[in-house]
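Every protein chain but one is kept in place in this view of the complex.
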Amino acid sequence: MKAELGDIHAKNEKSPSSLSIMWRELVKDKLALGSLILLSLILIVVYGASLLLDQDEIVKVDLLDIYSPPSAEHWLGTDYGGRDIFGQLIIGARNSFTIGLAITLITGLIGLAVGLIAGYFGGVIDNIIMRIIDFILVLPFLMLVIVVVAIVPKYNIFTFILIMSAFLWTGKARLIRAKTLAERELDYVSASKTLGTPDWKIILFQILPNLSSIIIVNLTLNLAGNIGIESGLSYLGFGLPESTPSLGTLVSYAMNPDVLQSKWWVWLPASLLILVMMLCINFIGQALKRAADARQRLG
Amino acid sequence: MAFLKVNHLKVYYPVRGGFFRRIVDYVKAVDDISFELRQGETYGLVGESGCGKTTTGRTIIGLIKATAGEILLEGTDLTKLSRRQFYSYRKDIQMIFQDPYSSLNPRKRVLDIIAEPIRNFEKLSPQEEKRKVQYFIERVGLNPESIYKYPHEFSGGQRQRIGIARALTLNPKLIIADEPVSALDVSVQAQVLNFMKEIQKEFQLTYLFISHDLGIIRHMCDRIGIMYRGRFVEEGTSEEIFHHPQHIYTKRLLSAIPNADPRQRRQQFQLREEVEREYKQLYHRYFDDEGKVHPLKKISETHSVAIP
Amino acid sequence: MTGKPILEIDHLRVSFRIQDQYYAAVDDVSLTVNENEVVAIVGESGCGKSALALAVMGLHPPQKTKLEGSITFKGMNLLSLSTSQLNKIRGKDIGMIFQDPLTALNPLMTIGRQIEESMDYHTKLSSAEKRQRTLELLKRVGIPNPEKTYHRYPHELSGGMRQRVVIAIAIACEPSLIIADEPTTALDVTIQAQIMGLLKELQQQMKTGIILITHDLGVVAEMADRVAVMYAGEIVELADVETLFHHPLHPYTRSLLQSIPSAQTRKEKLHVIQGIVPSLQKMPRTGCRFQSRISWIDESKHEPNPILREVEPGHWVRCTCYQHFYFPHDHIGDVGYGIS
Amino acid sequence: MLKFILRRIMIMIPQLFLLSVLVFLLAKAMPGDALTGQLASNPKMDAQTLAEMKEKLGLNDPVHVQYMRWMKNLLHGDLGMSYIHQQPVNDLLAGRMWNTILLSAAILILTYMIAIPLGIISGRWTDSWADKLIVGYSYVSFATPLFIFALIMLFIFGFKLGWFPTGGSVDIQVEKGTFAYYVSKLNHLLLPALSGALINTVGTIQYLRSEIIDTKVKDFVKTARAKGVPESSIYWRHILRNSFLPIAAFLGYEITGLIGGSIFLESIFSYPGIGQLFLQSIMQRDYSVVTALVMISGLATLIGTLLSDIILSAVDPRIRIE
Partner (left out) sequence: ASNNKDNKNKQTAQKEDIGKFPMTVKNDGKIVDGVLKYGLVSDTPFEGTLSYAFYEGQPDAEILQFFDESLFRTNGDYEITNDGAATYKLSADKKTMTIKIKDNVKWHDGEPVKAEDLEYAYLVIGNKDYTGVRYGDALIQDIVGMDEYHSGKADKISGIKVIDDKTLTITWKHANPSVLTGIWAYPLPKHYLKDVPIKDLAKSDKIRKHPIGFGPFKVKKIVPGESVEFVRNDDYWAGKPNLKGVILKVVSPQVVLQALKKGEIDIAEFPTDQYLNAKGTKNLQFIGKVDLAYNYIGFKLGHWDAKKQENVMDNPKFQNKKLRQAMAYAINNKEVADRLYHGLRFPATTLIPPSFPSYHDKNEKGYTYDPEKAKKLLDEAGYKDVDGDGFREDPNGKKFTINFLSMSGGDIAEPLAKFYMQCWKNVGLNVQLVDGRLAEFNSFYDMVEKDDPKVDVFAAAWYTGTDVDPYGLYGRNVMFNYSRWVNEKNDELLEKGHSEQAFDKEYRKKIYNEWQELMNEEVPVIPTLYRSIIYAVNNRVKNFTVDPSSKLTWKDVGVTSEQPEVAQ
């Protein structure tokens, strides 16, 4: 006698347009909605302004203007090279967000492909893939990144994204594999098989749509983590070159105790921006997570 | 000639273990069973949980590879076919799944769900395809409008019928129904059972009906096979099984069915105790030293029992 | 045969909060359970059976649920007790058996510990005594090797064994009331038969009252003394078991009995109940709730505000429509379009 | 059990081998070597001597020869010589490793000491103000880079308040082996460990919280309630034990993270450990140290995952290791 009860659950659990449920859930959660609006605003400002700003102009060294505190000319003051912090903040935010997004998407894509294949086919393929993933997980991530960064000759945003992605896809692959394994056991997959649908079609058109909500949630939450990802490396001196401003670079200026203590305008805005963006994305992610998980839904 | 003939089918699942995750043992899910289905009949497969019913069904339709034995569909051995060859036989065998919730992809519209096999096997224009889907959806008693809806908008019974419509689009000859109603509420269950009977006549279907509910088996099936630990203990017509059970295990199974008449309560309990006693006493006569079932022996034209 | 009442449920309403609104899943239910009596509650999925049982146990999450009415157990109103007061009753005076024996047991605790746990809080036995008693209990519910099983973990037992353990937990402190929520649904027929036998036996030995929740009318027929049929949160019919099976009155009860294929008799076609149970939020709150599913009966035949009436001594039926109910000729008439 | 561990170790061998090839190739691919830029700090040098030293260090041999030599030594447990430290890597690490192990262990312990109560509060009283506070904290520390946080901690607790020593691993003036020595060691450990733990703990808190929320509604919890088990015991006996399982499962990967984090902490707190050594060795192209450290941290992770599995099997009877 489970049918009708299940029916009600099912209605919520796997609705056709998970997007619309997610949207509903977002709108219902004031915090998430606020976050979404704030984040969009930030992104519009950041991307809009970075089109207007001239990056070369911003990173231009002006020795007459070192560490000047906020003023009308430099809204957020300047750094030790006399470079405008506000401009760096905008461009940095754009770069950092782009990096975060790109890493999230690339790792998502790789993780998705690998996870789906491993999970769906199982057996030997799964075994091989899982061994590879295990191996990558064992690699001391930070150490190898540092080594790789030292090797790469032309080191820029693009290579940075690639390097990070090369290590970070494994977590997603594991997640998606696990979900695919579970999904594979469901009868609709068996049904498709008995109906003569080829495997690739089953993976792409049957299983994938059912993983979409979990993927979206995971990617969102990951995005939050990936925004500040280069700050640690910047601290160690393996971050992006300074001619490519990023939030992490700005934050890592704080390792100079003088800057940390008395030149707040250099690092604090970037830290706050990271925090705000992360919080926004996190709140949105949490709302999406609730949307994906019927039990926690607000309604 | 038998429409579907299963000969000495064995399906073993490997059990891995030891130092290198080698295969150390096998779960003998299906261990040498043979039976045949005739055109247009409903063959029931009953047994306790884990006795291998699902495995049998899924092996016949090709979801699981047989370890040994043959599955002859109108004379062709399905187990010997390559993937490509098997493809054309797909159409002849279809399946109705136990769980009407998980067997329909929640992200697909009814139209896409039912059209999936059509798209795989026939090249139809979208209009033709839609017409065909609508025909079947009407045949299973749903509103043709509903093809644009998603599964969650239907009740369990309706979903099960969508599943059936999907299976019917390919004009199958054999439908394997693995516990098609056990996930459904009593009232909905009746709908589906009635409906299955109805389309059987209409489409000349042969059913392999798997269930552990003897009430339903009795209601649906012409012939019944009782399974126990991957083997058959008894096979016969519905009449024979229910009224003249021969194997002690069959008797025990039957006696366990609750009697819907409260007045018979006492008798039922007594009967059960008796059978239980008998089962214990006669266990060694019906099972060999390893607790396995003996091979089937014909005791009449239609009735076979596993006795030494 | 049955004794004085131990549990009296009076005008109980259980409402769940969904999107800031409360919806009653159990609506105005009154029911009495006497000593040494098995009261069965049957009905389709979602009709509120479990909600009722959990209300008696006080297991509904307080933030999400509203409980109205009263549940009197041995003179105390359970609804007014605090959690710690409830804890003195739960497990000691009222035991509960859950449907799914795998999930109902803590996977990380040995069987023995799980059974002993309720004694920890309700008895003052020494650990040796508790162990002794646990082994007895295990033997009593028919577990072949209690000593060994004591140290086992749930996953090492089969479904039937686990359900026996769950029963052993429920009866550990010899409660005067046992609530069994679908105790055999997850089990095979043969094991179901064993468990039913066991329950019956224990009940007769201990003279407890049992609330038996099930959707299997066969089980009801074999086990119950009285039966309450629930539909959409309400009791629609209440009678002793023989009356219910042989003279059912409410259209829902009658339809239900008609739609079950039985191993004993064989019919060509089964009766089908039209439509589906409306969901909690869409449930009509006035009028006869079964009305939409027997559309061929004229609307005027239903009461505007149906109440549960005692039509014969001990036989209660809701709404007057039963007097006018008949089965339509076309049994599959339900295969109508649309979704409710 | 023993068999299981053996089997896991057998699996580890090819992984470590692969890791060794990878790290060796990477190390060799880095521009420069230990002798690059010698003169910048040492004005008295000439080209021949430099070439001679290169030859002596074997830097002129083909990569595979160097690898084989390195591998051979490795198999004998010899990690090679550190050029920069002019000391066998084994000796070098023996000193440093202990510090890092201590630091990591302290972080781990503190992490759990913080995460468990907070996670429990947060999971048990979801949506209470305490929960909101904890979730807020976890977001903030999620967004705060470890090195900034550590610096701030150092300024506040080390300098402003003066509660903790501000660098080093032990006070030089205490006699080794005395009680004061251990107190001093602990004292030096506390601030870096706390800084690490406060940031590191976030993941565990969130994990625990959602695990508890999940476990809370499981059927066996209902059973326990139906038994009349008081609320506190329900949490301790039933919910928490089950919620801890996934945390135990992550222990192995936690270790990798700790080694990464130690790079930051050690340099800020002048705490001589392998994290900082790694950074230094990379900068100075002290290959033998770099490769040794990567190998060791790979091994540590492997052992960590093995440990996870063993713990898991000890706690969870469903996972049986034969």
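Going in written order, the chains are labelled A, B, C and D, and every chain counts its residues from 1.
Just so it is clear, contacts are C-beta pairs under 8 Å (C-beta built on N, C-alpha and C of every residue); 3 or more make two chains touch, one makes a residue touch a chain.
Since we're looking at a predicted model, the values are computed, not measured.
One chain is not displayed; in the complete assembly it touches the shown chains A, D. When the missing chain is restored to the complex, the residue among A:K30, A:K60 or A:R131 that touches it is A:K60. Contact with the omitted chain, checked across D:N73, D:S141 or D:T166, is made by D:T166. Counting the whole complex, the residues of chain D in touch with the unshown chain are 30-33, 36-50, 52-53, 56, 81, 84-88, 91, 95-96, 151, 154-155, 158-159, 162, 166-170, 172-173, 267-272, 276-277, 279-280, 283, 285.
Residues of chain A in touch with the missing chain: 59-68, 73, 80-83, 150, 153-156, 237, 241-243, 253, 255-258, 262.
Going forward, only the chains that are shown with their structure count from here on.
Distance from each chain's C-alpha mean to the overall C-alpha mean is smallest for A. Annotation: 24 Å between the Cα-based centres of chain A and chain D. Chain A and chain B have Cα centroids lying 47 Å from one another. Chain contacts: chain A has residues 1-4, 6-7 touching two or more partner chains. Within chain B, the positions touching two or more other chains are listed as 153, 155, 157, 185-186, 188.
The residues of chain C lying in touch with chain D in their complex are 54, 57, 59, 83-84, 86-92, 94-96, 98, 100, 103-109, 117-118, 120-122, 153, 155-156, 166, 169-170, 172.
Contact residues on chain A toward chain B in their complex (touch as defined above): 1-4, 6-7, 10-11, 13-16, 18, 186-188, 190-198, 206, 209-210, 212. Those residues of chain D whose C-beta lies close enough to touch chain A in the complex are 15, 18-19, 22-23, 26-27, 29-31, 139-140, 142-148, 151-152, 155, 213, 217, 253, 256, 259-260, 263-264, 278-279, 282, 290, 293-294, 297-298, 301-302, 305.
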